[in-house]
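Here the complex is missing a single protein chain, while all its other protein chains stay put.
Order of writing sets the chain letters: A, B, C and D. Residues in each chain are counted from 1.
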Amino acid sequence: MNEITSALLLLTPLLPVVLAFPPLRSRISHPCYIALLPAIVLLLVPSVVPIELPWLLLGSGLGVDGASRWLLAMSVVIWTAAATLLPKPGNHAADNRFTVFFLLTMAGNLGAIVATDMVGFFSFSALMGYGFYGLLVSGGDKTARRAGRIYISFMIAADLLLFEVLLIAASTTSEMAFESVRLAVSGSASPGLYVSLVLAGFALKAGVWPFHSWLPLAFRSARPAVALLVGGVPIAMGLLGMVRWLPLGEITLPGMGLIIRILGAAAIIYAIVAGVKRSQLKLLPAYTAMIATGFFSIALGAGLADPAVWNQYGNIPYFFIVSLGFGMVIVVAAICWLQTDHHAPAAIVKQEDDPSLWIERCAGAVVRWGGKLGCETLPRLRSAWLAKAGSLLQVCAWRKAVDAAEYSLQRWILAITLFLLLGLVTVFLAAM
Amino acid sequence: MRSAGRRWHYLLFRWALMLLLLAVAVGLGYALLSLPQQAVGLSEQVSANMATSGVQNPVTAVLLNFRGYDTLLEMAVLLVALLGVWSLGSAEVHRKIDPEPVLSLLVGGLAPMMILMAGYLLWAGTNTPGGAFQAGSVLAAAGILLLLSSKRFPVRLMGWPLRVVLLLGLGTFAAVGMTLLFVSGGFLQYPSSLAGAFILFIEAAATLSIGVTLAALFLGGRPQAGPYR
Amino acid sequence: MSAVLLYALTGAGLFTLGLYALIIHAHLLRKILAINVMGSGVFLILVALGGRTAGAVPDVVPHAMVITGIVVAVSATALALALVLRVQAATGRAELPEEPLE
Amino acid sequence: MQQIPWEVMLILLPLAGAMACFLWPRRTLLFGLISALGVGGCVAGLGWRLLEQGAQRYAVGGWGAPLGIDLYADGLSLLMLIITALVGLGVSIYSIGYFERRQAILFWPLWLLLWSALNALFLSADIFNLYVTLELLGLAAVALVALAGGANALTAAMRYLLVNMLASLCYLLGVALLYHNFGSVDIAILAQRVEASPAVWAAMGLMSAGLLLKSALFPLHFWLPPAHASAPAPVSALLSALVVKASFYILLRLWLEIFPQTGAAPGQLLGVLGAAAVLWGGIQALRQTRLKLLIAYSTVAQLGYLFLAFPLGSSFAWKGSLYLLLSHALAKAAMFMAAGNILRFCGHDRIADLDRVAQRLPVTMIAFSVAGVSIVGLPPSGGFIGKWMLLEAALRAGQWWWVIPLILGGLLAAAYIFKVIGYAFTQAGVLRQTNKVPMSMEWAALALALAALLLGLVALWPLSLMEIGLPFGGSEVDAIQRAEQS
Partner (left out) sequence: MNWDAGLPLLIVATSLFSGLMIFFLSEKHVVARTTLNLGGAVFKLVLVGVMIWGVFHGHHYEARLPLLPGLDLLLRADAESMLFVVLSSGLWLVTTIYAIGYLEGSPHRSRFFGFFSLCVTATVGVALAGNLITFVLFYELLTLSTYPLIVHRETEVARRAGRTYLIYTITGGALLLVGTVWLYSMTGTLEFAHRGFVAGLLDTHRVSLIVVFVLLVAGLGVKAALVPLHGWLPQAMVAPAPVSALLHAVAVVKAGAFGIVRVVDDVYGVEATTKLGVSGPLAALAAVTIIYGSLRALFQDDLKRRLAFSTVSQVSYIVLGIAIIGPIATTGGLVHLVHQGVMKITLFFCAGNLAETLGIHKVSEMNGVGRRMPWTMAAFTIGALGMIGVPPLAGFVTKWYLGVGALDAGQEWVVYILAGSSLLNAGYFLPVLYAVWFKPAPDSWPDERSFGRFETSWALLAPPVVTALLTLAVGLLASAPFSPLQWARFITTLEYMP
């Protein structure tokens, strides 16, 4: 029995990856549904023994506990719903690629849920993030690509921050399982840095205000299947990461709690104001999500300020995440259904030049100016300097001098005279 | 201006060189004067071994017996010089001149005399000053005289016979040395009883070779006959 | 100062004089002559010093050496003279060219 | 029957070969090759004897020093003889294809006489006899240079001859002073009797100056590049590989035996000149546009290395210097032969127009490159071992500044060697007619180059030969090493 559940655990993230392999996928009729099967079966198994995979990465583990069972269920439902919206597998290259990204994102999502250690969670969420970026961008119009680019910028920044978090964690404890890290960090001298890095990292990933700018764009332009996934995949996993990684209920950081609560409140106010101002039906899910994450932040801030409060919550945060996911699905589906008359199916939109993001403009400017100022001209500058130095040293003159010296050395008279002189010097030196 | 400057440089250089050479000369003179007052040489050893050398003239004894190996190599030097001259090109054809009758007569008379003289010098070398090189020089002088007076040597002598004569000295020397290696067990180690004969034999061959080699050197190039043409 | 030493010093003088001429003169014939003068100086020293013990028989080994040396010098001079002729034929002058090599 | 006197055979065999070649010009090849093989056998025989019985002294004519002349063979002379035989064999095989008949009949007797002179020189224990062999060697070398014909070769030969005569006279004057001071010309006897006096200083100055002139130590190298560059290729190989080394050998002997207590100053001076030679020769080689001149200047530079042992003076340094000498002989001979092949193949030796020689003449180019590895001193090659030993000796002696010329010289050597190799790989603008190169010429060059390479892998063997008769004195460095290890 244990072996079967272990295999199921392994297969949950593995099967989608395997199915993403193009030759396999094209031979199977409904790869997106089949990929979900191990997860579904896993949900039916009453008790799952977590497994240790010491050979995987830096030693990982997989497992399903009470909270993550709910999350898994939510994911399965969301992915099934999204799969129904997928275009029929055809010969279109863009659709094929879309399916690949779909499966990869699925693998990342399911894997992150069943991961029991930080490195595993980090790896799966990275896979999920890059896959989701592909989903956003492939076949979308220019707004979608813009959203994708903002998303990937945030994600890289988030990954960097979370990598630091991992390093800090690893230097405090050798075990990377959630529980032991939580314990170790809460016992460490200054958990503040750790906590703030985790918060910033996952806020970037989940699109929490003020890192929300890709959310409205995504909802405005993405395919229905992708719009359906936004709530359950990046947002839910970001919030889950906070809950899993933070030593909540064990440390007391009142200052930080206050700040987070203020930020949460600001997010809610902003979302309401912006949502009323735009008043576009399609953008409603985005503002809903922002309001939800704002509430979550307030709750989290309260938990940080006072561990007792957090401990009272119990499993509520998990349920909150689950219901957020479900709620988003419903909202999106409803809006889809409302707009289905005048919503053209997402197809290949005419490719045109995208207006670049501010971050890209900055990066581009850095590259341009950096190139002009230093790096590109550096070899030229160096060679110019060398040339200058060369002219100072006058290589030509040196050459002439060398030639002239050899010429005079080749002359019989001078050479022999020199030789005499040397003979004399030798003798006198020796005689001394 | 420029040439004047050069000239000045040249003069300066000359004077510097003279001073330098003066220093060399002074140093050399000082070294010579500082030598021990009494000659430290090999006179004693030479006179002690004269009895077994086979000859009475100590110079010949040193040349052909005590330090005979040097002389052997010296013959090789002559051969190398000749080959070197030959490698430069063939001898120029001398102008066909009609020698004056006086010269012709003189040469006709002198040459046999000189050959005879060479023979005497060779013979005398065993006990008084004289020897192979002196004899050879005289022989060479005779040959050069003949050449100058446009006496042509027969072409068939310019090939193989000429080369044999040229090699005679070196060849004999080396052959005797090798033979002695088997006879008395040492290279150029004469049995004391036969030393005189061996030395005379070698000297005779060497005289002939030296004479002909020097005359051939005078020609300044390869002979116009034979495979070296 | 004995006569022997005088000979020897003369030899040293000849040596340096020859050296001077060898350096200064450009014409090859003069150079060859200069070398022969130097050689004579060396031979003079070699022979003369052998007899510096008054009244004793002069050392004969240097004599033999000088004879060998003379033969060698003659051979070298002969080769040198032949070469001078060839150099003159090839370059038109009996001097060493003093241009640098290409 | 007594032991066969291999020493005498070594001198007489090539002499006899030369005479035979001279007498029967149509059979030069036969006699030449027989002599070459015979000399190889004699060297082997002598080497065997030395290994069994240690250093050998042979009294010519049975008189013995000081009256007679002695031949003396120890590890140093044996190694010089071996290297002469190896290079000699290579050159003999190479010249089969190189010379046309007219030149061959003069080349073979001259070359065998040169060989004889070299063997006699390396075996002689008598400074006057050394003078005679030196003259024999010099005249033969001049004659061989002149063999090429043409204005360049003739003027080079003329210059070379004058230098030879001047140098020999200086040497002879030194011999005269030593003889009249100590009454002997035998090296061993002189070594016992010698004591510091003005005459000894003068003799040392004169003899060293003469030998330095012949060894072309900077700034006395003026005659070497034209002579070595304008001679026929096998002759260039002989001159660079062996002839300049002969005078260095005499200097080494004198320095080791007769003038060991000269004080530090002359040694340092020679070291400085050697360093200057390394750098100057390297720079000049780099500046050359013609291949043979480049190689000739490389010889100037490489000869400079040999003199770096003089300021160090330890037996380890001497051995390193000798090792460099041996590997340079092999490598430089191979290099000149390769240059000869390229000259024959392309009809010119302008470096910039080599035009893919690497592809079209691969064996030759491999030979050149492998020889270049040894010249640069890259491992594994004889040049590397020699350089390593010199470096180690310099650092052990605390005279670290000698490391600089050793390293810079290697870099310069790499620069000029790879300049050639680089152009050999690239295409030139103009295509030219090419001539065929005989196989024997290509493979002879490669064999010598590989021998230079091999010298870097079997170093213990030559080093153990150097111990025969202890020509470099007790090996104090080894003693230090042993003490450190225990």
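Methods note: a contact is a pair of C-beta atoms (placed from the backbone, for glycine too) under 8 Å apart; a residue touches a chain by one contact, two chains touch by 3 or more.
Because the structure is a prediction, the values reported are computed rather than measured.
Remark: the absent chain touches shown chains A, D in the intact complex. Only one of A:S26, A:T80, A:S171 or A:N311 touches the absent chain when the whole complex is considered: A:S171. Of the options A:F122, A:F178, A:W245 or A:F419, the residue whose C-beta touches the omitted chain is A:F122. Of the options D:R57, D:R290 or D:R396, the residue whose C-beta touches the omitted chain is D:R396. Contact with the omitted chain, checked across A:I316, A:A363, A:A384 or A:A401, is made by A:A363. Panel shows chain A; residues 22, 54-59, 93, 97, 119, 122-123, 126-127, 130, 134, 137-138, 145, 149, 152, 156, 159-160, 163-164, 166-168, 170-171, 351, 363, 367, 370-371, 375-376 of it touch the chain omitted from the view.
By the touch rule set out above, chain D reaches the unshown chain at residues 356, 358-359, 362, 369, 373, 376, 378-380, 384-385, 388-389, 391-392, 395-396, 400, 403, 407, 410-411, 414-415, 418-419, 421-423, 425-427, 457, 459-460, 463, 478, 481, 484-485.
The rule is short, and it goes like this: only the chains that are shown with their structure count from here on.
Listed here as common contacts of chain A and chain D: B, C.
Across the two candidate interfaces, A-C and B-C, the one carrying more C-beta contacts is B-C. Geometrically, the chain at the heart of the complex, using CA-atom means, is D. The mean-CA centres of chain B and chain C are about 16 angstrom from one another, to the nearest whole unit.
In chain C, 15, 19, 22-24, 45, 49-50, 61-62, 65, 68, 72, 75-76, 79, 83, 86, 96, 101 are the positions where the chain touches two or more neighbouring chains simultaneously. The multi-chain contact residues of chain B, meaning those touching 2 or more other chains, are 17, 21, 24, 27-28, 32, 35, 39, 41-42, 46, 66-67, 70, 74, 77, 80-81, 84, 88-89. Interchain contacts join each chain to each other chain, per the touch definition above. For chain A in complex with chain C, the touching residues are 403, 406-407, 410-413, 416-417, 420. Residue ranges of chain D in contact with chain B, taken from their complex: 2, 5, 8, 12, 15-16, 18-19, 22-23, 25-26, 58-63, 66-69, 105-106, 109-110, 113, 116-117, 120, 128-129, 132-133, 135-136, 139-140, 142-144, 146-147, 149, 154, 173, 177, 179-184, 197-199, 201-203. For chain A in complex with chain B, the touching residues are 413, 417, 420-421, 423-424, 427.
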